[in-house]
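Removed: one protein chain of the complex. Kept in place: all other protein chains.
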Amino acid sequence: MVAKAASSKSTEFGEGANLMTFSIMDFVIFGSERSMFFPPPTSSTAAEVDSLFYFILWVCVVFFIVIVGVMGYCLIRYRERPGVKAEPSASHNNILEVTWTVIPGIFVGVIFYWGFVTFLDLRQSPDESYEIQVEAKMWNWSFTYPNGHVDNVLHVPLDKPVRLVMTSVDVIHSLYVPAFRVKMDVLPGRYSHTWFEANKVGSYTLFCTEYCGTKHSEMLSKVVVHPSGEFETWLENAANFLERMTPVEAGEILYQRRGCAQCHSIDGSAKVGPTFLDAFGSEQSLMDGSRITVDENYIRESILEPQAKVRVGYRPVMPTYQGQLKDEEINALIAYIKSLSEGSQVNP
Amino acid sequence: MIVDINSEKILRDDGVNYLNCDRGWKSWAFTLDHKRIGIMYLAGILLCFLLGGIMALLIRAELFTPGKLYLTEDKYNEFFTLHGAIMTFLFLIPSIPAAIGNFVLPIMVGAKDVAFPRMNLASFYLWVAGAIFFLLALGLGGLDTGWTFYTPYSTTTNSTVIAATMGVFILGFSSIFTGLNFIVTINKMRPAGMTWFRMPLLLWSLYATSIIQVLATPVLGITMILLTAEKMLGVGIFDPELGGDPVLYQHFFWFYSHPAVYIMILPAMGVISELMSVFSRKPIFGYRFIAYSSIAIALLGFLVWGHHMFLSADSPLAAVIFSALTFSVSIPSGIKVFNWLATMYKGSIRLDTPMCYALSFILLFGIGGLTGLFLGALATDVHLHDTYFVVAHFHYVMMGGTLIAFLAALHYWWPKMFGKMYSEKWAKVACLLIFIGFNWTFFPQFLLGSQGMPRRYARYEAEFEGLHRVSTTGAMVLGVGLGLSACVLGHSLWRGKRAPRNPWGAATLEWQTGSPPPHHNFIGKPVLTDPYDYDDLVFDEEEGGFVRRRRRSGSEQEKPIKEPSIV
Partner (left out) sequence: MVMASTTEEQDHHGHGHVAHHFDSAQQQFDAGKLGMWLFLITEILFFSGLFVAYAVYRVNHPEVFIDARQHLNTSLGALNTVVLLFSSLTMAWAVRAAQLGQHKLLSNLIILTLLCASVFLGIKSIEYSHKWGEGLLWAGAYTYGSEELVEQDKSAAKLAATAVLGAPAALIAVVSGAILVFWRKRLSSVVRTLVAVALGMGAIYFVGVGIGIIVEVLTHSSVSHEPGDHSISQVAGEPGPGVFFSIYFTMTGVHALHILIGMGVMLWMLEKSLRFEYGPDYFGPVDFVGLYWHLVDLVWIYLFPLLYLIG
């Protein structure tokens, strides 16, 4: 494809720019392969983005040196000296004007074209991409894999293109993985897409980067890249955890994966929601003044209809999990929460 | 004021000027004098800048550590919202047009006032009303949407949003009235000899700015109305639950807010054009190109709003078009920078304080503008959008650009406005501190952004701590520099030397009248000359400023007949 050919040609140029920048600036500062500008590129398209960045950087540096140079020269050579009047000089020069319009115009045109061509690569996911559904809500991420498994961490296979189909249940969020140079807004009432192909095993931070309220800066997740062959194994194990584990263990997994941990602590500290430590069996006051005991029914109701009985001192912001958790999962969560209370009888 | 016709030196000054010709609070509150209105604006916007600046320091302090230092996340979110909203709407947009332009424009045009003095006063009171609404939103607490008020967050969060959007709506009218006034004044009240291409470039830039104010601000107005209707009535235009489109809000908002940044930068560039010429004692290089580039930026600026939304929607076609247009608007700005440098070439350069600020502008705006290239290019924008890179970019252009030019303008016209000279030495120290502090604060933020630090984060990952600490330290230096410049100027009001009519040797009309000017701007009529011809201006020791040396008749370039400037 034309776009591919163009981008591979510019990749060579870009690699040259990469090399130049790495060797001069970063060796001085870091003495290693790391760049002070970026986390190491770990997706198939990251290097191309970096190359463009370095190209623009060099254009900027050159122009800036020219500006500083001319300014410095004039300041020294043409500073005011007593008795010396300004030499007569032209007040305009059309050829000069055209020159310094056209030359920057050319640079700018190259930058635009390179950016646009690479952008098309970033937007166009390969047909054979492995698709993962993403749901963003205030304030956590939820990833649904093709086999139905839901997780709050994004696991992907190495060297395979992955397409994310994303939507939000409330406000606008944005999924950002700096290591992959990938970002896309996640909108309510609509699906947006992005894709990447991870080419290095490891774990990389995933941020929300469209302001979404109180916990915007903690709406983090990570991308775990599995070595070849291991991804499928992980997925299978992850999906049937309910069968393999005890309810309490499964509940703990759900607590972490389904976003509960974001707002409910297990160490006693109050976050956006009440802590689960010693919660089960306790008597609590609700916003309307009545008192309830935190039992199985209350927990189940709070998962499915969170706004119905809100504890005093907490805001009614919990989203509902109606339709998102199976009954066995709810039971597992209840078991887990029970296990966090001293002296409660839990069937392991 | 009595002036010797031959030497144009002041023989006797009765000291009556626009500041002392009338006393009492009512003479200020109900004034129709554009100069007094300008001064009131100046006081107001400086107060707002102080408030916004304190918020900035509080934010930077919190960001010294990755975890919580003293602000909850909610409070942090409120602080960055108010910082942005106050700085954009209450300070940057009015700064040069309303505080400097109101004062200088009519005098520079040789008129007695703007076309509609009552509308001018109304625009000031609208600004005050808007400011009060904002302070209400601050006081009642809870405004945490970011200054951009993106839906659906802004329509579903707490209700002080309405106070803020109504404040913005009112401020919009203030801006429209100012722009309308300027357009009519420049169109209809220029003296006979001042044709379009014999106008000082500041007037070109204020004209271009006014065009944007008149065309773009109404769209902000209707956007705020729709947002308020959405919150109060559930109109549903932006709410996906009711079938609306949240991205439509972004289109509406940025259709104004992108041209708004040109409202901020065009007057700044106009100021720099004036200063580069005066302090190189040379006509500005490429007058026509600078004039045309102002209009080009004003018009092209309306076509690029989508570059704030490259990642908001799935349409690559729209993204590509907006990217191309965005690069096209960068060219006229570059043209200006090159013309300014060419003005310095073969000049006779004086490094007075205004010139120090002007040179800072060129460097800082240069960096800001160049970093815009990274953001205009689609592929790199994917990585850099909504990160600290964007924060650094816009602070370089808005603060390193507009604020620095505003300070340059303030230091340049200060003797004219208040009749006092400030301490050059300390003013230059402040300028240097500001320059150093600014780069110290914001340059590291480019690196933070490209390394992946998102913006609007109250807490951050530990890997970013080092650069944040550097940035916060710089902010304190910057604060000290700004504080020092405030002290220098404030001190001059109290203890400053008397200012001559023309301390800088400039040739635009305002320097022909007293410092401060009389109530009606001129005694008699000003003499029309080339605004960038310094040949006839010589320094007079006695007066402590520049005077126009009268040519003997019969010489080659006979100046127009001067009317005597005496009472």
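First chain written, first letter: the chains are A and B, and each begins at residue 1.
Basically, a contact is a pair of C-beta atoms (placed from the backbone, for glycine too) under 8 Å apart; a residue touches a chain by one contact, two chains touch by 3 or more.
Note that this is a predicted model, so its numbers are computed, not measured.
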{"item": "Partner chains on view for the chain not depicted", "value": "B"}
{"item": "Residue among B:G44, B:P94, B:P200 or B:G221 touching the omitted chain", "value": "B:G221"}
{"item": "Selected residue (touches chain absent from view) among B:P200, B:G244, B:G301 or B:G376", "value": "B:G244"}
{"item": "Residues of subunit B (touch criterion as defined above) contacting the omitted chain", "value": "16, 18, 21-22, 24, 26-27, 30-32, 111-117, 119, 176, 180-181, 183-185, 187-189, 214-219, 221-223, 225-226, 229, 233-237, 239-245, 248, 252, 519-520"}
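The rule we apply is simple: only the chains that are shown with their structure count from here on.
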{"item": "Subunit B residues within the subunit A interface of the complex", "value": "73-74, 77, 144-146, 150-153, 156-157, 240-241, 245-247, 280-289, 311-314, 316, 319-320, 323-324, 327, 330-331, 334-335, 337-339, 341-342, 344-351, 359, 362-363, 366-367, 370-371, 373-374, 376-383, 385-387, 447, 450-452, 454-461, 532"}
{"item": "Subunit A to subunit B touching residues, read off their complex", "value": "36-39, 48-49, 52-53, 56-57, 59-60, 63-64, 67-68, 70-71, 74-75, 78-81, 84-87, 89-93, 96-97, 100-101, 104-105, 108-109, 111-112, 114-116, 118-120, 122-123, 170-172, 174, 176, 178-179, 181-185, 187-190, 192-193, 205, 207-218, 220"}
